[in-house]
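The structure is given below, and queries will be raised subsequently.
Some chains have been omitted; the remaining ones sit where they do in the full complex.
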Amino acid sequence: MKKLWSGRFTQKTSGTVESFTESISFDKKLWKHDIKGSTAHARMLARQRIITKKEADAIVAGLQQISVSIENGSFPFSSELEDIHMNIESALTENIGPAGKKLHTARSRNDQVAVDLRLYLKDEMKKIVQLLKALQRTFVRLAEKNKGAVMPGYTHLQRAQPVLLGHHLLAYTAMFQRDRERFQDCLKRTDVCPLGACALSGTSLPTDRAYTAKLLGFREVSGNSIDSVSDRDFALEFLSCAAITMMHLSRLAEELILWSTEEFRFIEMSDRFTTGSSIMPQKKNPDVAELMRGKTGRVYGNLVALLTLMKGLPLAYNRDMQEDKLPVFDSVETLEACLEVLDGMLQDLKFNTERLSLTSGEGYSTATDIAEYLVRKGVPFREAHEITGRIVLSCISRNIPLTGLSLKELSAFSPKISGDIIPVLDPAESVRARTSFGGTSPSEVRRQINYFKKLLK
Amino acid sequence: MKKLWSGRFTQKTSGTVESFTESISFDKKLWKHDIKGSTAHARMLARQRIITKKEADAIVAGLQQISVSIENGSFPFSSELEDIHMNIESALTENIGPAGKKLHTARSRNDQVAVDLRLYLKDEMKKIVQLLKALQRTFVRLAEKNKGAVMPGYTHLQRAQPVLLGHHLLAYTAMFQRDRERFQDCLKRTDVCPLGACALSGTSLPTDRAYTAKLLGFREVSGNSIDSVSDRDFALEFLSCAAITMMHLSRLAEELILWSTEEFRFIEMSDRFTTGSSIMPQKKNPDVAELMRGKTGRVYGNLVALLTLMKGLPLAYNRDMQEDKLPVFDSVETLEACLEVLDGMLQDLKFNTERLSLTSGEGYSTATDIAEYLVRKGVPFREAHEITGRIVLSCISRNIPLTGLSLKELSAFSPKISGDIIPVLDPAESVRARTSFGGTSPSEVRRQINYFKKLLK
């Protein structure tokens, strides 16, 4: 097959080069966006009388036909034709004749691939935003369902203070909210149409780029043709957002794995979302969470790949940039799969609220409450902290909980301690008392739930 | 010195542990923000009658005093006191007595360090946005000054089509515009006050977090206390933005280095912004640009460091997170230094417009113009492309430029070619003709300059 650019060449491309440089094996994923872009381009060319209305109609119909044949699997993708753009254009010309040869007027593969990737990412980021929203709703539902359950709150993976399970779950809702906002900001900057920038400098033909952009549903037309074809910021920003979201998922995964251990026993995952062992018959493994955690590396790696690729590239387009697609595609698919499978898994999750409640009182978790009690009685915080430290140490050495001390024993540590200390030692009471804004009290958790319910409507 | 948390401990911390865990050697950079945060916190405590007005006044005055002693270098930083928070609080109590012991009421180092880092990044991102703006202005000025100069536009580092130097320079202005917007979006999400989240669950004391946030100039109060202390999204998002900006700088650096070569000779850097060789007396090296390109790796590395750190951390605070500061500080300083030195260097830069213009016509750079000429004469683009390819090949084999062909020779390639082809072969004419939106024509470059001038006012 003759290369469309072979005019000045005297030798055939080497076979190894052909397979080294082809991108059709992966950029065929962009076929819909490529056809969409070409359709709009043809319409614009006709409107500007660069081609005739009849030619445009033939092109659009031909593209429609190709669309059908790709959809039904009969389209003959060829790596000799390098990429999705050439594959489609070649087929078009074969099908509709000379009019096909006019489609590439006033554009180049440089702006064409940029518009394709932007259309693709716009679609996928909208989907990701929806998946995040669905996940947030699931978290809010779980928080509401378990809002009464008290659990140990951790810092340094040491039990720190009792918190409401709902409060802990809503922390993830807050993370996903930021993720959504970040993707939406990225979407804004992706929603810019580069088509018509041509190779790098625009064209002398009387195009109307605003019209093409409008047909394609873009918010804006790119303002500098050199930048239009050499810019991959939108892909890098997408990968950064994806990496941060995956980081959130890895933290959740870590918790789900910990909570599934025999040692924690905070949750039980359903059989539908766990797998077994090829050798140990008793095992029920949190594989989904583990894989989610492992896939974090993959998305981080994709970000590094594209950052590395773009480093030090002179303007405008360089062929290195062909390698932008795989990390983007892989990250999109990884992230979407994680968000989807996670949502299902969470809906099947059972919390062992009894054990959560039991353990929430262990580990001297209400020590801070004693300190705050003393503060309310006028003891400076640092002294209150120290007194409480001594109380805890004494309990540890006697191997008893805080509630194991008599009031008399407690008062011996400070004359400020009297009978009203007793409720303070109760985890449920501790939680109830933390009514500061964003705190773990039932009222504050309720407020958060209402806030997100409204936001997620 | 006694640790402020030593109540329950029976043994002294090991010396190697002390130096392994200390952060004062780097987090002292946050002293201003720490004092600012403590001042606001004390005011809020007094307003809520958790401490007295008099105590608050003593605290604020004591902090002011510490501020002075840090500023004049007399403050005795101690690594035994671990971090900036403990160093300041200890000094405060030493200076003002018991009131100092009340400052840490209703807060924890977990929310304190989060608020410090956010205050720091807010300041620095505002500065970075200003530096980017200044750089954009310099680019616009350079573009305007050199707007008539024609240069070769490149793809694949091969001369592709003539463009205006101003057009090329404005591509960078467009990149920095996106950088600015990204930092501003990040700023929005950084502008959230975590103070008052305490260790992780809020407090039972009657704080007013909104008041503290207002005193500190935050736009918003964080809504979930667990998330407040375990969230480092704002730092990661900052590092992502910084990495993308550094990528832009690396591309510019690469071009400046290329253009400074004996082979390109497109620019001359001033002696003030180049350095010499310890062995080769004739050398004048573009070190600033090289270092800028090299420092890109540093900022990428910082992003990877923090992404790695956060991966898989269970909620809420973990000590790993202490390691968030160095990559952030280093990226801030690296980026600011690059932006500052670059601005100076650009102002001193001389473009060799004569050579730019000369080379813009070499390399068959107006071949696309011939193809577009044929399109205007009704030849389908693909045919036009092929005809032009043959013209170029013929010139190459005879080692002559396009203008070396007579009209008769040209017409032999296509009957559509007539006398009006002559101006098409002129690079200046080629540039003038590319009037499509965002194209390289003088009118479009003018439009871009006006657009940015208005935007950067």
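The first chain written gets the first letter, and so on, giving A and B; residue counts start at 1 in each chain.
Convention: a residue touches a chain if its C-beta (ideal position, glycine included) is under 8 Å from a C-beta of that chain, and two chains touch if they have at least 3 such contacts.
Only a predicted model underlies this, so the values are computations on that prediction, with no experimental measurement involved.
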{"item": "Oligomeric copy total, full assembly; chains in place: 2", "value": "4"}
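Convention: only the chains that are shown with their structure count from here on.
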{"item": "Copy-to-copy rotation for chain A and chain B - C-alpha atoms, rounded to a multiple of 5°", "value": "180"}
{"item": "Computed distance of Cα centres, chain B from chain A, in Å", "value": "23"}
{"item": "Chain A - residues contacting chain B, complex", "value": "4-10, 50, 93, 98-106, 110, 153-157, 160-163, 167-168, 170-171, 173-175, 178, 181-182, 185, 189, 196-207, 209-210, 221-231, 233, 236-237, 240, 243-244, 247, 250-251, 253-255, 258, 293, 296-297, 300, 303-304, 307-308, 310-319, 368-369, 372, 375-376, 380-383, 385-390, 392-393, 396, 430-431, 433-441, 444, 448, 451"}
